[in-house]
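One chain of protein is taken out of this complex; the other chains stay put.
Let's turn to chain A:
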Amino acid sequence: MEVAGLPISPSQRGKLISAGYTTISSLTSLSPHHLARDLNIPEEEAVQILGAAASHNSRLDTSDGGHSIVNGAQTAWDMFREEQSSLRITTSCADFDNILGGGINCKEVTEIGGVPGIGKTQLGIQLAVNVQIPMGLGGLGAKAVYIDTEGSFMVERATQIAEASISDMLEYNNHLAKQNRVCQVKFKPSDILENIFYFRVCSYTEQMALINHLEKFISDHKDVKIVIVDSVTFHFRQDFEDLALRTRLLNGMALKLMNLAKTFNVAVIAGHIPAQIGSSCTGTRMSEMHT
């Protein structure tokens, strides 16, 4: 393994190579002090380099006893078990939920595509409300992040959906009460609206920044279980001459969204405008990455 693969700065890499450390294995038995002297760098930097090398090694090592042979890997059985127990958000449509295996999956990026006016935004708003159905009624009792790139989020419509959802919950509650399993529903539409965090994004830079920042935002607001981006590609379709840059940014963003979904166990919904024929292949690239 070459040192070129280590996540360290180019000047450090240069120093390593010129001092003769070309492979990672040549770094394994070194003390930081030794390395610092050889490379003529401060000891903290040497510690950092060795840390990078060590973490790189452990990824390939057959360490970590237990059942996993390669670190970070999972057996298919574990995956199956995990999928069985994973959190789902209902779409309010039983048949659709069945097809999806119980609803929109947390931990995954789900893409919604379609022609204008077909109802992408509606589904987005619906999910932002549905994620708040309390645990006692089979929901998640969580909060939602709504990222609006097109300005199409309508707070009036969100109120309507919230009202309808509350009356549904009350009805279900009456049904449960008959079986002596009472669950308190003391929701008002305003409570539901309060749990939707709305971000209005006006440029692709803001979008990139927000998606970077989401990690921090969600760690501060742990009860967020769904992130809705409506729509992912809107700003990337306006005035982009550098198509390579556009593809790179979109791919990077898709990876970040997937990572977010995995780490925080949130569902990510990406509303998406289908690519026009002849305009570019970004659409298909995005789609390939989504599950």
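Definition applied: a contact is a pair of C-beta atoms (placed from the backbone, for glycine too) under 8 Å apart; a residue touches a chain by one contact, two chains touch by 3 or more; residues count from 1.
Methods note: contacts and distances are computed from a predicted model.
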item: Protein name (UniProt record) of the chain left out of view, among "RecA family profile 1 domain-containing protein", "LSM complex subunit LSm2", "Cytoplasmic tRNA 2-thiolation protein 1" or "small monomeric GTPase"; value: "RecA family profile 1 domain-containing protein"
item: Identified contact with the non-displayed chain, of A:Asn105, A:Thr121 or A:Ser165; value: A:Thr121
item: Option touching the unshown chain, where A:Ala19, A:Ala54 or A:Leu193 are the choices; value: A:Leu193
item: Where the missing chain touches chain A, by residue; value: 7-12, 48, 52, 115-117, 121-122, 125, 145-146, 150-159, 190, 193-203, 205-206, 208-210, 212-213, 215-217, 231, 234, 237-239, 245, 248-249, 252, 273, 276-277, 279
